[in-house]
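Before I ask anything, here is the structure I am working with.
A single protein chain has been removed from this complex, and every other one stays in its place.
Up next, subunit A:
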């Protein structure tokens, strides 16, 4: 699971859960995948992402120093930050770990790079 994908996931489908976001991320095994840096892509994708989850992911991935806690007003000219965001969002692949619902504590395991968000019938 790339951390860009993580940014979209919620546990709101669980019965009684209101927001279910951001999910609490734990990484026990990750892989670095080098991909081509496209600053425009990162910049234009940002409005679609939730910054709190970007920042949260950076903390878990031990890249907190690179990413500010508050989203900067303009990022177009900040190529350095764009590069760091690119690395965070597209180059870290979480192979093993888990996602935890912030409201119920329900754990969703990440195995072989695939988060299992499947819910049991009695949970929805």
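The rule is short, and it goes like this: a residue touches a chain if its C-beta (ideal position, glycine included) is under 8 Å from a C-beta of that chain, and two chains touch if they have at least 3 such contacts; residues count from 1.
Just so we're on the same page, contacts and distances are computed from a predicted model.
This figure omits one chain of the complex; the name its UniProt record holds, of "Ribonuclease P protein subunit p20", "Alkylated DNA repair protein alkB homolog 8", "Os09g0123100 protein" or "Ribosomal RNA-processing protein 42", is "Alkylated DNA repair protein alkB homolog 8".
With the whole complex as reference, residues 1-2, 4-5, 8-13, 18, 20-21, 33, 40-41, 44-45, 48, 50, 112-119, 121, 124 of subunit A touch the missing chain.
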